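The next block holds one structure in the form of structure tokens; read it before the comments.
Yeah, one chain of the complex is gone here, protein chain that is, but the others are all in their spots.
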Amino acid sequence: MSSNTFGKLLSVTTFGESHGPAIGCVIDGCPPGLALDAGEFRADLERRATGRSRHTSQRREADDIEILSGVYEGVTTGTPIALLIRNTDARSKDYGNILETFRPGHADYTYWQKYGVRDPRGGGRSSARETTMRVAAGVVAKKWLAERHGVTVQGHVSQIGEVVPRGFDASAIESSPFFWPDAGQVPELETYMDALRKSGDSVGARVTVIADNVPAGWGEPIYGKLDGELAAAMMSINAVKGVEIGDGFAAVAQRGSQHRDEMTADGFLSNHAGGILGGIASGQPVVVSVAFKPTSSILIPGRSVDRAGEATEVVTKGRHDPCVGIRAVPIVEAMLALVLMDQALRHRAQCGDVGAVPPRIPGTLQGASHD
Amino acid sequence: MSSNTFGKLLSVTTFGESHGPAIGCVIDGCPPGLALDAGEFRADLERRATGRSRHTSQRREADDIEILSGVYEGVTTGTPIALLIRNTDARSKDYGNILETFRPGHADYTYWQKYGVRDPRGGGRSSARETTMRVAAGVVAKKWLAERHGVTVQGHVSQIGEVVPRGFDASAIESSPFFWPDAGQVPELETYMDALRKSGDSVGARVTVIADNVPAGWGEPIYGKLDGELAAAMMSINAVKGVEIGDGFAAVAQRGSQHRDEMTADGFLSNHAGGILGGIASGQPVVVSVAFKPTSSILIPGRSVDRAGEATEVVTKGRHDPCVGIRAVPIVEAMLALVLMDQALRHRAQCGDVGAVPPRIPGTLQGASHD
Amino acid sequence: MSSNTFGKLLSVTTFGESHGPAIGCVIDGCPPGLALDAGEFRADLERRATGRSRHTSQRREADDIEILSGVYEGVTTGTPIALLIRNTDARSKDYGNILETFRPGHADYTYWQKYGVRDPRGGGRSSARETTMRVAAGVVAKKWLAERHGVTVQGHVSQIGEVVPRGFDASAIESSPFFWPDAGQVPELETYMDALRKSGDSVGARVTVIADNVPAGWGEPIYGKLDGELAAAMMSINAVKGVEIGDGFAAVAQRGSQHRDEMTADGFLSNHAGGILGGIASGQPVVVSVAFKPTSSILIPGRSVDRAGEATEVVTKGRHDPCVGIRAVPIVEAMLALVLMDQALRHRAQCGDVGAVPPRIPGTLQGASHD
Partner (left out) sequence: MSSNTFGKLLSVTTFGESHGPAIGCVIDGCPPGLALDAGEFRADLERRATGRSRHTSQRREADDIEILSGVYEGVTTGTPIALLIRNTDARSKDYGNILETFRPGHADYTYWQKYGVRDPRGGGRSSARETTMRVAAGVVAKKWLAERHGVTVQGHVSQIGEVVPRGFDASAIESSPFFWPDAGQVPELETYMDALRKSGDSVGARVTVIADNVPAGWGEPIYGKLDGELAAAMMSINAVKGVEIGDGFAAVAQRGSQHRDEMTADGFLSNHAGGILGGIASGQPVVVSVAFKPTSSILIPGRSVDRAGEATEVVTKGRHDPCVGIRAVPIVEAMLALVLMDQALRHRAQCGDVGAVPPRIPGTLQGASHD
């Protein structure tokens, strides 16, 4: 029930403020016997960390994870896995100017309205700093999904401002400073981002993530639908304003004869549905797209009010990240992995274990034994 | 947490198949003392019911609700409110042809993959028939929100296929066969829909719903965010493929200086955020848009497979609804109302009662007493 | 988590008041493929029903269950199973005298304090009538446990007032009007109960229920312990004031050398623990005992107050059940079965399927494969 806990059977509880002593999470419900060590978190944490390139904010954090529980002799024991990261880069002085004011477009005002008290240092609990622990928990989910079911999860940036990829090359994504699937556009994007930074403004982004080898059958009607839980997971990420499954809003202008994915004995002929029908995985790739708004922390002054209700002007000093959507890619991947692993465990609970091989139409039509 | 239950403190559990004996729901957690009688459900059920006009499917249902519990002498008692509707219009013969085959774009295939058994009559549990009970539960939430907090919820169709409203007149919506906010376009839409029906095809739609007078402070970070739960609620509706809060995907191409809603002592200067910041209501109108795919139940034959894996062809006989998004308006309203009432109760639990008057910036900056 | 819903993965939501139109429940999370028909509920409902003998209250109910959903062609589909019973024996007139007063020892007063409104007819929601649906849901759990895991559940009355069984013969229980394990004592108990009825008073009872063949490993530390959830399940039954696992309160006066169950290669040497260690089943029989208070509905006048706070006197007219604990046996069995099935599904989710054969110490020491 806790609003800081995510997931039903694989549940992740996060805690911590941006500039408090530490952030952390408790991962409960992980099956026993999964090999896990602290070093495995580094790669994804660095993918998320600011400072990946000159095109993102310059804050640098060690983000060394300490495993506090749930792992014995390098293997998960089935008890809660607690992860801890100490906050090393406080820099509270950068935020001194917003102690008494509400930054437009931020949660400053709403937290204050809800609780009547707030930790203003670096955005406190509402800072994207919290997403660090989502990425950490996602590492566990990604590993279990890959080992147990061969499921792979990869995200990329599918739009920055008005710019969309001209081509798609999955192998280009990881080497790109923008998680961009078309290496040829990187110089253009660098020019675009440099101009944006000079202007002191920011821009939105669209991130798309795809999960392959998801077995048909994962997902629970009616209110535990796979797409419904993906929508909640993605919308809970800071700065997200929209979520699409498969064709998403493009389906509004489509015809039924065009949208429906026809089937043959060899499989589906298209994937407009994004791998989900009736809230249950179809066995096709699960495709989710997310809209990130442009950050409101910009160098251009904005009108606001202070706690006394007096008009004031706010300018974000210190770090400036012109496109927060870029480094959100591992966060989106993590949320997809966490939802899939949770649904995998829930499916096993009710319907038994479907095994590691994702069903394909011909094979699955024999039907797996259920009980 | 049952996957057929929605909501944490105001929880709605629905049951029933499209052509089983009955459908129903259990509404738990409703405050005592709310006046309620069976007649109050009729209006919204008729708004949802097929047969509103010649532009939607011709199935007609009595949908008379029986209140089985939770109401004594016309007032809620705080115990579970059970609602029941008998299925009167079976028409199973219409569906005889799909007993052994999987309709492309439907949940037939995925239910069969998940459970190894399914009720094929009218789509069984995956039929939109289930949404009847969401609308019924939404009636209770709408009434409580209006009486207790002055919150109003109204939805409209904001796109059909390629057609978008030229103007916006809220008073035109209810009298429109399309829940359309521009009366002048109705003839054009009727022509559009007639052509579509003749073609035997279907089209998607976009529905937008707005809640006014939502008090600042409703919503729970981090995983119980108001927008996160709205996304889950909307994506759980049949045929939905996308959800947006405020500007949604349009924010991808916006600049931060353009998107952030500046504040003055008189209030916000814009509402790109759709009334939610950091997952918490800002006191502005809450704006949610939803993408409905074109129904896959069309008169145009589609390739599919049968349970033996053999190639076959599927044609939907019987009723044909060329744009299911139209009559989804009351469903979208209901889900918004249910999420808001649940969050209202959760806010009261942790932060105390904010009272019936929604805070405005000058007023609220005095800060309500919390405990 | 609705307070009228029980269980995490196998969740049962009950609704209805004693003299409202109907009572019912929604069973969600049941695995698909379980054969089920309405007739299977009759036996346990009759075991619970009043009127089993002259030694219990004379109210007679048809209690015919209608299956509203979740079963297709006699088999569960994995969707919610809704069960409905119409209330046929209202007799509201019997309760006319308590409309304005609070019966001592009943929930009349506390419901009124909590909600400010209550349905007084027959105790409304607080009536033992609600337990009918627990028994119905328990029938599903008992069947699945037996078919899938060979688990059997049987309860008996282990004390009535001061009377305890002299011997224990499991085969005597079902044929006894008192679910008593010593047939030789039945005449003595009949004399005891006749005297009690003449006196217009009531007496408490102790019920013990045993589950055999429970696989080692079911149960979840730390707050989802098998014994913790059994305690909640039993204490939620009307009139229950105490719960014991294994030796229970007798353990207070025991020595550690006496209580601990030693193990050999052939198995445990005793079962003081009642089959649960650290909240997890040990593979031994699970033993739970429950204390039922004497009903407060007696023919002897009692002092109370009315809603105006004026002193008054209350006498229960109409039906009189001198020992409610006797017919609670199937309710206690049902709650044990529901907890076990829920834990079985949860164990399968995290640790994989342990199979139908309950592990014995030698066998299990090889360890089942986990993932």
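We just call them A, B and C in the order they show up, numbering each chain from 1.
Here is the rule we go by: contacts are C-beta pairs under 8 Å (C-beta built on N, C-alpha and C of every residue); 3 or more make two chains touch, one makes a residue touch a chain.
Because the structure is a prediction, the values reported are computed rather than measured.
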Could you tell which one of C:78, C:120, C:246 or C:330 touches the chain left off the display?
-> C:246
Among C:111, C:144 or C:178, choose the residue that contacts the chain missing from this document, as touch is defined above.
-> C:111
If the missing chain were put back, which residues of chain A would it touch?
-> 1-5, 7-9, 11, 13-17, 20-24, 26, 28-29, 32-33, 66-70, 72, 75, 77-82, 84, 114-119, 124-125
Which chain B residues would touch the chain omitted from the figure, given the whole complex?
-> 1, 9, 29-33, 78-79, 148, 221, 345-346, 348-353, 370-371
Taking the full complex into account, what residues of chain C touch the chain not shown?
-> 1, 3-6, 8, 14, 102, 104-107, 109-117, 125-126, 130, 159, 161-162, 201-206, 216-225, 227-236, 238, 240-249, 251-265, 269, 272-274, 276-283, 291-298, 300, 302-305, 307-311, 325, 346-347, 351, 359, 361-362, 364-370
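By definition in this document, only the chains that are shown with their structure count from here on.
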Chain A to chain C: how many Å between their CA centres?
-> 45
Rounded to the nearest Å, the gap between Cα centres of chain B and chain C is 39
Distance from chain B to chain A - Cα centre to Cα centre, in angstrom | 26
Which positions in chain A touch two or more other chains at once?
-> 1, 221, 346, 351, 370
